[in-house]
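Not every chain of the complex is shown here; the ones you see sit where they belong.
For clarity, chains are labelled A and B in written order, and residue numbers in each chain start from 1.
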Amino acid sequence: MQELFSQIESLLFVSNKPLTLKQLVKFTDSNEADIKQALQQLASDRLERGVVLLDAPDGYQLATNSANSEIVKNFLNADLREGLTEATVEVLAIIGYRQPISKAEIEAIRGVNSQYSLRALLMRGLIEKIPNPNDARGSLYQVTTEFLQHMGITSVEELPDFAELVAKIQLPETPQINSEVAAEGLDTNSEVAVIEISEEDLE
Amino acid sequence: MTQIKIQQFEGPLDLLLSLIEQQQLDITQISLAHVTEQFLGYVKELEKIDATQIADYLGIAAKLLVIKSKAILPSLEVESLDEEPEEDLTEKLLRYKQFKEAAKYFKQLDARGLQSFTRTRVFSERINFWPDPAVTSGTLRTSIGAVLDSLKELDNLPKAKIKEAISIQEKIQTLQTKLSGQIETKMSDLIKNAKNKEEVIITFLALLELIKQRMFSVNQNELFTDITITQYTVSETEPQEAEPENNDII
C-alpha cells in the first residue's frame, strides 16, 4: 500500500495534466479501490502542506497550497488569474453545485441564454464539456482542476453544503391570487372597465 | 417611479428579483403582478439597445401578463394548453435566488485571490519528434473544416435570436389585422389553431393591447364561457367623462 501511495505521487508529480482514475489503474497496475484509498490518504496528508491534491471530475492533480498564492505568484513572476464577471460566476455556481449539468438546465435556472458565459468559462478552462450519456447529441458541463486552482480549494467537497448556504431562501407555499386581490385591481374608472366582467367572475 | 439602469441585469429573472426586492416584497404571485409594469418598461428600453436579449425577456413578460390577467379574469385558462406543467414563476425565481446566493459565495472565493499553481514538466532532452502516424494533412483538413463549421454557428447565434424576437412581433401584428377585419371574434376561435402555448399568450397579449387602444372590447357573459371580442363602441360601459389621453396608441 505504501508503495502504491508512492507510485501515485510520482505519477501525479510528472504529469502535465490531471490524471484520471483509469490512467492511474493502467500505470500502477493496481485496482481502483486501492488507488482510491491511496488518493484519499494523499489528499488528507497534504491538506496543510505546500503541495495539495486537487480532485475534480477531470482528474487528480498536484498543485501548490492556495495559502501560498502570493509567494508562488511572485516567484513565478506570474499574474493571478483574472477575476470572474457576474454572469460567469453565476453560471459557475450552478455548475459547481449541480454538475454535470446541461446547457438547457443552466438556462432554465438563470432564465437567460448562457452561451457566451459558457464559452468564456470553457476558454479559461474552468469548466469542461463532456458527452451526455443520456443524449448522444447533447453535452454536459462540469468543473475542472483549473477551477479548483482558481478558487483556491482542493475539491468541490470543500464548498459549503448548498442547502445550508441558501437556508434563508426557502421555497414557501405559493399563495393563490384570491378574489380580493383581483377586485382591488379593478377600478371602474380605469380603462380596463371596457372588459365587462360580471360580479360572479370575481368571486 | 424608480429608474432602472439598462443592462445591469443578468437576465429577466435577475431583473424581476431586484424589482421585487426594491419594493421589499416577498416573492409571491401578487408581488409579480405588482411589478409587471416596471418589468415591461424595462423590456421596452432593452429592446432599443440589445435586441439579441429580447426573446428571453419576452418569455418572462408573457408569463407575468398571464399572472396579472388572471387577477382580472380568473377564468382565463391559458395554461391548460400546456403539454407539460410548467414550473411556477415564483418557484423559478426563488431557485434562481438560491443560486445567486451561491454565486455570491463563489465571488467571495474569487475575490480572496488565493490560487493554486501546478507545475509544468520541462525536458532536459531537446526536441524529440513523436508524431502520431494516423495524423496526416488530410486529418488536419477534416479537423479545420469542423472548426470552421462551429465558428459559423457561433456567428449566426445573435441573428437567430433577433429573428425570434421579430417573429413574436409579427404575430402580434397579424392578429391585429385579423381582428380589425371582423365585427365580432370569439377568443376560442383565435386560439384554436395555436400551435403552442407561446402563440396563445401572444394572442392574449395582442388582445390586451387592442383593448388598450380602444379598438376592441371584450365580453364574457358567464364564468368559464368564451370571451367575445367586438369592435369597440363608446356607448358601452365606458364612463362618459373624458379619460386621460393615452398617447401610447400607435
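Here, a contact is a pair of C-beta atoms (placed from the backbone, for glycine too) under 8 Å apart; a residue touches a chain by one contact, two chains touch by 3 or more.
All values reported here derive from a predicted model rather than from experimental measurement.
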Note to self: What stoichiometry does the whole assembly in this file have, expressed with the labels used here?
What the structure shows: A x2, B x1
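Keep this in mind: only the chains that are shown with their structure count from here on.
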Checklist line | Distance from chain B to chain A - Cα centre to Cα centre, in angstrom | finding: 26
Check: Which of the residues in chain B end up touching chain A in this complex?
Finding: 10-14, 26, 28-30, 33, 53, 55-56, 59-60, 67, 70-75, 88, 90-92, 94-103, 105-107, 109-121, 154, 157, 161, 211-212, 214, 217-223, 232, 236-239, 243, 246
Next item on the list: Enumerate the contact residues on chain A facing chain B in the complex.
Entry: 13-16, 52, 54, 61-67, 69, 72-73, 76, 78, 80-81, 83-84, 86-87, 89-90, 92-94, 96-97, 109-113, 115, 119, 145, 148-153, 159-160, 162, 165-166, 168-172, 174-177, 179, 181-182, 185-186, 188-189, 191-198, 200-202
